[in-house]
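Before we start, here is the structure in question, set down as structure tokens.
The other protein chains are all here in position, but one chain of the complex has been omitted.
Letters A, B and C mark the chains as written, and numbering starts fresh at 1 in each.
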Amino acid sequence: MLPSIFAFLFQFGDAFAFLVLAAAGLAIIFGMMGVINLAHGEFIMCGAYVTVAAARAGLPMPAAIACGALAAGIVGIVLERLVIQRLLHRPLDTIVATWGISLIATQGTLIVLGSTMPGIGTPFGSFSVGEFSYSVYRVLLMAIAVLLLIGLYLLFHKTRYGVLARATIQVPSMASALGVNTAVVHSLTFGIGAALAGLAGGLYAPTMTLVPTMGTAFIVEAFVTVVVGGGDVFLGTAPAAVVLAFVKALMINWYGQLFGLIGLLLAVIIVIRLLPRGLSGWILRGRE
Amino acid sequence: MTAILATEGLQKNFGGVFVARDIRFAMQPGEIHCLIGPNGAGKSSFFRLVLGQHKPNAGAIFFDGAEITALKPFERIRRGLSVKFQVPGIFKALTVWQNLEIALQDHLSGDSLAAEIRETLAFVDLAGQARERAGNLSHGQQQWLEIGMAISLKPKLLLLDEPTAGMSDDETAKTGDMVHRLNREGMSILAVEHDMTFVKQIAQRVTVLHFGEIFAQGTIDEIVADERVAEIYLGKAQ
Amino acid sequence: MSGPADMGSAKPASVPSAAGRDRGHRVRRGFLGTLKLVNGPQTLGRGPIFWSGFVVACLLAGIYPLFADGWTVGNTAYFFTWTFMAMGLSVIWGYAGALSFGQTAFFGLSGYAYGVLTINIGSAYGFTFAALVLAVGLAAVFALSLGYFLFYGRISGVFLGIVTLSVTLVLETFMAQTAGPEWAIGAARLNGFNGMTGMPPLTVPWPGGDIALWPDIPLYYLLLGAMIACYLGLRIVVNSRFGNVLVAIRENPDRAEMLGYDIRRYQLGAFIIGSSLAGLSGVLYTAWGQYITPNSMGLYAAALPIVWVAVGGRSDLTATLIGTLLVLWVFQTLTIYGSQYALVVMGAMLLVTVLFAPRGLIIGVADLGGWLRARLRRGRS
Partner (left out) sequence: MRTLQTHWLRRGALVAGAAGIALSGATAVAQDEGPIRIGVLEDQSGEFAAATIQKVHGAELAAAEINAAGGILGREIELVIYDPQSDNRRYQELMRRILQRDNVDVVFAGFSSASREAVRPIVNQFDALYFYTNQYEGGVCDANVVATGAVPEQQFSTLVPWMMETYGPRVYTIAADYNFGQISAEWVRQLVEDGGGEMVGEEFIPLGVSQFSQTIQNIQEAAPDVLMTLLVGTAQASFYEQAAAADLGIPMGSSVNVAQGYEHRRFDPPALAGMHVTANYIEEVETQASLDFVERWRAMFPDEVYINQPGQNSYVGIYLYAAAVEMAGTTEKEAVRAAIQTGEICHDAPEGQVCIDPASQHASHTIYLVQVGEDHSISIPQVWEGIEPYWLGEAGCDLTVRDHDAQYTPSNPPPAE
């Protein structure tokens, strides 16, 4: 009994971690800037590639992952300056622009670095509960997902940047009147979103095949989580990940992977039908 | 005489925040009524409730003798309600003419449509701007265009949300004139307004809202004379 | 329902009442009046110069097969099959302001429906065209139910985009695993990810032997005719009262509703029109290549129509039509000659378009032309 309860919890936590890590960067960019970033998967790929390259160059895992996140963040800031900044007032056009970036990044990586890259093994080994054995690393991913949410909460509610960023989002004219350099805030926000995508890539790099198209494995889940969550990262993405991870873990457990995927997508349709502005829109209803 | 607009026990809250608390309101046909109160008093929320953009938690709304609480916004409009929003609600990418055409096309067509549009343009003093893109108009002209769209529906009751916001004194006076002319033809008018000069120019009766409740009601002179009102509102405004 | 006109006394001084004024009343425009709408206010390209150009373009397209080789004609016909989906999306997104990311759901549904119908019943007696109508009708019914769910649920903006995307991804995922023999409708195996084959091309009944429309000159003319008819028909629709309201909703949904319009109904109408056209594209594509696959409902396939429409200029039908054909041709040419770099160049093109021609490439060029003319005129005076 106990092992199977643990097994379900593990599956739930595993799905939760994947959704949170995949979606956090996208959620910040969408929630704070209204930008729909179809190149999200490529930031993840960037993080994964840099992480693996750094690890192969001899850096310890945590430092390598930090490199991956940093690289993706820098690329994000550069792209924000060159492209996204000019599109902030027409968010739907960011779909086309970021899709263009995504095409360039995927195919450019293929041309420059080749069709595939040797991976690095998953560290930390395994442990057993009852008849099942589990990867320690995946438990670590769950812990990191939770820590990430806490960290983001602190960043956006307790730091000067966070307060400025939220002010910029809510009342842009007021923020610039108060002397906030909104352009810098936007660049930083996009950079943080991109860095979080890079972090997801770095964290999952040891567990996945490294190919230029690897980002697509994250993108549907990430979008689904963000949309179910609505505009707010903490009141949206976190509860959305809980709900969706539960649905997914349960459906996979009962009916297999196909229904895990279909169940996830149907859950989105139902949640949005009931709560047209996502979970955070519902939690924050009326506060205008 | 049946009230043109009445509410009974109207209530709306978001969690613990009440934007309307047991509002009993009534205004008579042909009246120009102003709704005033400090920021956050619930004036705009009251409009949203009347228009059906918010659903009340309790209470009922009556329009021209019939209950409209359950009606959708567009159904209320079809009963003879019309509104000019606070931020000019016009179709900026379209011409002034097209804006009015969209307002009128379900009622008229062909030459009579064109004639009606021309007359409405003359009424709101935009005859010279018919081919202009609405987004290129001055702020005051945009307000007038929206008033033109709102009245072209020939409403029984016109709701005006801060009709003179951002207008020059000249424009404000002109707007007041329009309101009076409409009222003389029998249109009832309910306006939310901050500009007390304008309120004094047009209002026959005034309702003061405070924290979602009706705080005071009366003629403009009574309200101006009411010290409690001055305390919560006029005092702060000065 | 009584209209505002019945409220006798309420009437501003300077606005006289007009006879016959109530909501139920509809003045007949007459045939010519309707045709006049083709010019109307919501579409770029008006007046004698534009229409002369239009006639010349049609004539050129008409004599084009005389000069082009077989592949080029068949390939151009293939480009035409996609334009219906693009023009439909222009109506939904460009005119009604609702971004649907899932038009491929209708594309796939109709494509499979055409396959199932024609594999089971065959192509005799012009049945392929009946199948076309039925398949498009199915898309329309699906659009009606999905659209009711979406628009009457007040779902809008990016949420609408993701829900429609989810729908098309559910269909893709489901169809991909229908490989087994148990997944068959009559004689038609759905055949999973590998895709369904074996349906006939569109076939015209003809005394002395039916004419199968392989991708060749007859199919080219059929699709060219359909495309022009669809283009002109949609121009009339978007310039009609219905189109006026769509544009009003796009510009300011609250205002449109506060003019007494039930905006949900209009959005639903636009969604059904656009989705039926996506379905039409699906049928034509399936008949063109005798093949339909779950892949055509996937993420990449779903993003393509958005790109075509955005690059051309979504808020205008002419721009959408020209833009779509242009993007299809350029992307294919890049694939043929650019080899590995094709996708990179495509991405760069999209970026440049969005950054430097925000309203779309074609509208951008039109704007530039108008600006230059104005400059010249000013220079002369």
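Quick note on the criterion: a contact is a pair of C-beta atoms (placed from the backbone, for glycine too) under 8 Å apart; a residue touches a chain by one contact, two chains touch by 3 or more.
Everything quoted here is computed from the prediction, not taken from an experiment.
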| note | Result, missing-chain neighbours among shown chains, is A, C
| remark: In the whole complex, of A:V20, A:V50, A:A105 or A:I120, the residue touching the missing chain would be A:I120
| request: Pick out which of A:F30, A:F43, A:W99 or A:Y137 touches the chain that's been left out of the picture. | output: A:Y137
| query | Which residue, C:G88, C:G111, C:G195 or C:P305, contacts the hidden chain when the whole complex is considered? | reply | C:G195
| Which positions on subunit A touch the chain that was left off? | 7, 10-11, 14-15, 18, 107, 110, 114-122, 125-126, 131-135, 137-138, 206-211, 213-214, 216-217, 249, 252-253, 256-258, 260-261
| query | What subunit C residues would touch the chain not displayed? | reply | 69-72, 74-75, 78, 173, 176-177, 179-181, 189, 191-195, 197-198, 214-215, 289-291, 293, 295-296, 300, 332, 335-336, 339-340, 342-343
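Here is the rule we use: only the chains that are shown with their structure count from here on.
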| At what distance in angstrom does the C-alpha mean of subunit B lie from that of subunit A? | 46
| Using CA atom averages as chain centres, what separation in Å is found between subunit A and subunit C? | 34
| query | If you average the Cα atoms of subunit B and of subunit C to get two centres, how far apart are those centres in Å? | reply | 40
| field | Touching residues on subunit A, where the partner in the complex is subunit C | value | 30, 36, 38, 83, 86-87, 90-93, 95-97, 99-108, 110-111, 216, 219-220, 223-224, 227, 258, 261-262, 265-266, 268-269, 272-273, 276-278
| remark: Interface with subunit B, subunit C side, in the complex: residues 1, 3-5, 7, 9-23, 25-27, 29, 41, 241, 244-245, 247-248, 251-252, 254-263
| So in the complex, which bits of subunit C are touching subunit A? | 99, 149-150, 153-156, 158-159, 161-163, 165-167, 169-170, 173-174, 177, 299, 303, 306-307, 310-311, 340-341, 343-344, 346-351, 353-355, 358
